[in-house]
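Sharing a structure here in structure tokens format.
A single protein chain has been omitted from the complex, and every remaining protein chain is retained in its original position.
In order of appearance the chains are A, B, C and D, and numbering begins at 1 in each one.
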Amino acid sequence: MAANTETMTINMGPQHPSTHGVLQLILELDGEIVVKATPHIGFLHRGIEKLSEHRTYHQIIPLTDRLDYLAPMSNNLGYVLAVEKLLGITDEIPERVQRIRVIMTELTRLKSHLVWLACHALDIGAMTVFLYCFRERECITDIYEKVSGARMTSNYFRVGGLADDLPDGLEGDIRAFAESIPEHIEEYEGLLTGNRIWQKRTIGVGEISAEAAIDIGITGPSLRASGVDWDLRRDNPYSGYEDYDFDVPVRTGCDTFDRYRVRLDEMLQSARIILQALDKLKPGPILADCPKVVLPPKQDVVNNIESLIHHFKIVTEGFKTEPGEIYQGVEAPKGELGFYLIADGSAYPFRMKIRPPSFVNLQGLPQMVEGKLLADVIAVIGTLDIVLGEIDR
Amino acid sequence: MEAILFYLTATVAIISAVFVTQCRNPINSALNLITTFLCLAVFYIMLESPFMAAIQIMVYAGAIMVLIVFVIMLLNLGLAVKERYTHGIAGAGVLSALILFVANYFIRYGEATGTGGSVTSEVISSYGHTELIGRAMFVDFLLPFEIASILLLVAIVGAVILSKREV
Amino acid sequence: MTPEVLTLSETPWLFTGVMLVKIIVAFVATLLIVAYATYAERKIIGRMQSRMGPNMTGPKGLLQPIADGLKLFFKEDIIPSQAHWFAFILAPMMILAPAFISISVIPFGGDLQFTYDGTLYAVPMQITDLNIGVLFIVAMAGLGVYGIVLAGLASNSKYALLGGIRSTAQMISYELAVGLSIVAIFMLSETLSLRGIVAAQQQPLWGLESVSFIPNWYIFCQPLAFVLFVIGSMAEINRTPFDLPEAETELVSGFCTEYSAMKYALFFMAEYANMITVSAIASTLFLGGWGGPFYGWINFLIKVFAFMFFFIWIRATFPRLRYDQLMFLGWKIMLPLALVNIVITGIAILLW
Amino acid sequence: MITVNHYLLLSAILFAIGTFGVLTRKNAIVIFMCIEVMLNSVNLTFIALSRHVGNMDGQIFVFFVMTVAAAEAAVGLALMIAFFRNKESIDTDDFNMLKW
Partner (left out) sequence: MFKEFAKGLSITLKHLLPGNCTTVQYPKQKLEMAPRFRGLHRLISTEHREKCVACYLCPTVCPAKCITVVAAENEAGEKYPEVFEIDMLRCIFCGYCVEACPMEAIEMTSAYEMANFSRDDFDFGKERLLKS
């Protein structure tokens, strides 16, 4: 008996509760089994790469906030490091700036992972974890607000330094928060890790081998859960990461459960790095000594004609760079975030190419869900931790 | 009181049975069939057989019809009806009318006879219908009962084999 | 003086009046519990998730269910143009009716005695005591599936269809396990009447006079059946962790994706009415119904509310199962366990 | 007063309706449902007569009819699904090959 079966095409997204934004998935289902999954992207395309070609290097920083809007500081860091490399002032960045940048990006990693855990758990049906994670995330947004003035789009890092120093007393807040992280993670684990339903829903779901992951270009926790020990913070350190003592969690299960465990371990390591950085934090300048690049202090602008001229020049024209090409990758919460800049000597980048981790990780999705059930698609979208702002740019 | 209930339910049963045969959409047929079954359950209660009524709802309405609706849903037959009738509509009408006429003749001029038993309304109310059924089934009809269960098993195996993807 | 039992043939008007009062009381009480179950669920889950729940409408948000009801009542009622309109309208009613009908056979208290016209009458606090009570409930649970199936089918939406297919399969498979777990109960009680089952649970435990303060609740001699019943009924009424038919993160809203306004509200009422029914059945079959330290129906309500709190608590804590795992649990774990339980109960009854 | 003859007449009517449906419809599932109507009318006869003569045997037969109906539903619907997979139709006109 020849069995020709009809498949059912189902349009999942862009308006669907668990596609994490405006991802559209065209699923071909045979019963509840996914035969083919085709992601369609582009619903959140804002042309950030093209916009950057008409902005000065300085004006691009707020645009990068809006790439991965769950981890704005990591995007800021990647971008300013790329521009600093282009300008050749990487070595002139003061130590305090580097320490604060590390603290803030690790807080960002915590923030991003908290949202990931919240949404992932909600997708699988454990809705209480969602609120608990957002409770902790609220502390980080408070810190963001105190530091930069905005709760999400921080726009805090500047080429050559920071927008402002840490406000008084914030170090204590950050320390208290970082110290409370293990306790909170224990709470999440109590609700999820040992729970048989959670394990059944995640173990063996969305498997991808190390070879396949490398072929596709998957980075970040998803790669490390497939047994590849690769972390840019350790293997290609930037911003003073070589000074800190931290572990890179690696697991070999290749599945959703291990990606979950890797991210939870990473949160603990982030808290460790934050505490170390706070210990090493010393008073000092928060801007590099490059008058052609960084804005002079406000009191100088009014009192000193030379500063005033610099101020006007930097604000109106921006700063010019040498022609050249540069690539800077950082370990963003979701994987390797790269900025590739081509400069033609003007105050604007000739071309800026962003390598967003979510975009590349999303390519693993069809491979991970085909032959699995519809409910696994949700789990896999959650475990990949995609943010459409970054995918569509 | 009883007569009113009887005629009311009978009317509903007949109308819904007609709709079963006449509805364009199989789903409507199925819904009407469920109504017919529920009416029959009411008759069983009126005949002092509450256990049969419960079984009627559980087996017919609760299991067989769910299966049928499920299949209609799976095959998405909502719009799959091309033509409603075969050419034999006249013959079928004649045949059905004949059945009805013959049955009517026998009912009117014959008399229902059979081996009289001891089960009266008093026995049922004192002893319980469920107990009577249980006694009859597991004492007098034990062998047929076992054969019926084997029949069901065979049917399940057959259904599984038939609906498997690859044979 | 032994009280008389009211019958239709001897005192028709009194009988009808008492029946009407009982029906109205039970129906209104159920509706009120349904309304405030939504409130309680939101409040309890809110607190468990470290937030407040509704607290703006009325004192402590107590008028919230009424506000919700009003809002849903006045919303535009949308019927999709490609939907099968008859089944689409019928579906919410077909899911709600069986849930409420099941309430009618549940005893919520002992006899209420009153004197009328010089005669002492006893009225059982139960709308009607069928001698096939348990079967009736199982039959009604079987009818409940139609609402969801029709909703899924009539909406003419793929998500609703998937939800409908899921729930049909789920309800059919869990009905078996639930039904079989109840079988062990009436093997012990030797009656199908719910009133008889409750009466059988009022004796001391296993007839031991030394521990006469422990009642002979069937939870003590049938713990496995109790666990199976609770898990199975959670699955049958589509509560988390078995809320696959309406799994909102997977199927948007499952079978009620296309519903709006009052029809949508009816689905929700049905869900909570089912929850009440299941809690009431569980307390009747396993926890001695109205028996306990307080006055009849108060005990019963306490037990029902405890079950409902448990269901809500579970919902706040656990993730959702997957379709195949649900089927696996139903057919390969719960059904054999229920059968084993019946066999063991049978052997135990034969031996003692 | 409702006698057994009323029930017998009612079941005769239902049986005739079912026969008509079986003979005239083309959709296999509808035919199947009409057969169920016929079976049910027979069940009603059984129970009515069983009550009339005061014997439980008729009601036991209803059980066996239900068993057969359940078995028939399982196998029949499985056949329909198998057939639908091949022909994309369950019209009886398409049931015209002797083998699948």
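One rule holds for everything that comes next: contacts are C-beta pairs under 8 Å (C-beta built on N, C-alpha and C of every residue); 3 or more make two chains touch, one makes a residue touch a chain.
Predicted model, so just to flag it, every value in this text is computed and none were measured.
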Message = Among the chains you can see, which ones touch the chain that has been omitted?
response = A, C
Request  = Identify the residue among A:E187, A:E207, A:D243 or A:E370 that touches the chain left out of the display.
outcome  = A:E187
Message = From the list A:M8, A:V35 or A:A150, pick the residue that touches the absent chain.
response = A:A150
Contact residue for the chain not shown (choose from C:T16, C:S50, C:T115 or C:Q203) = C:S50
Query = From the list A:N75, A:T108 or A:T128, which touches the chain that is not on show?
reply = A:T128
Request  = Touching the hidden chain in the full complex, which residues of chain A are there? Just list them.
outcome  = 55, 58-63, 128, 135, 138, 142, 145-150, 153, 155, 163-164, 167, 187, 190-192, 194-196, 295, 298, 301-302, 308, 311-312, 315-316
Query = Which residues does chain C use to touch the chain missing from this display?
reply = 44, 47-52, 55, 313-314, 316-318
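Definition applied: only the chains that are shown with their structure count from here on.
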Remark   = Whole-angstrom distance, CA centroid of chain A to CA centroid of chain C, is 47
Ask   = Which whole number of Å gives the spacing of the CA centres of chain A and chain B?
value = 64
Remark   = Between the Cα centroids of chain B and chain C the separation in whole angstrom comes to 28
Query = Using the touch rule from the top of the page, what residues of chain A touch 2 or more other chains?
reply = 1, 3, 5
Remark   = Residue numbers in chain C touching two or more further chains are none
Query = Which bits of chain D are touching chain B when the two form their complex?
reply = 1-2, 4-10, 12-21, 23-27, 29-30, 32-34, 36-37, 40, 43-44, 47-57, 59-60, 62-64, 66-75, 77-82, 84, 89-93
Key: In the complex with chain C, residue positions of chain B that touch it   = 25, 27-28, 31, 34, 50-51, 53-55, 57-58, 61-63, 66, 69-70, 72-74, 78, 128-130
Inquiry  = Under the stated contact criterion, what part of chain A meets chain C in this complex?
reply    = 8, 10, 16-18, 32, 121-128, 130-132, 135, 191-192, 195, 197-198, 200-201, 373-376, 378
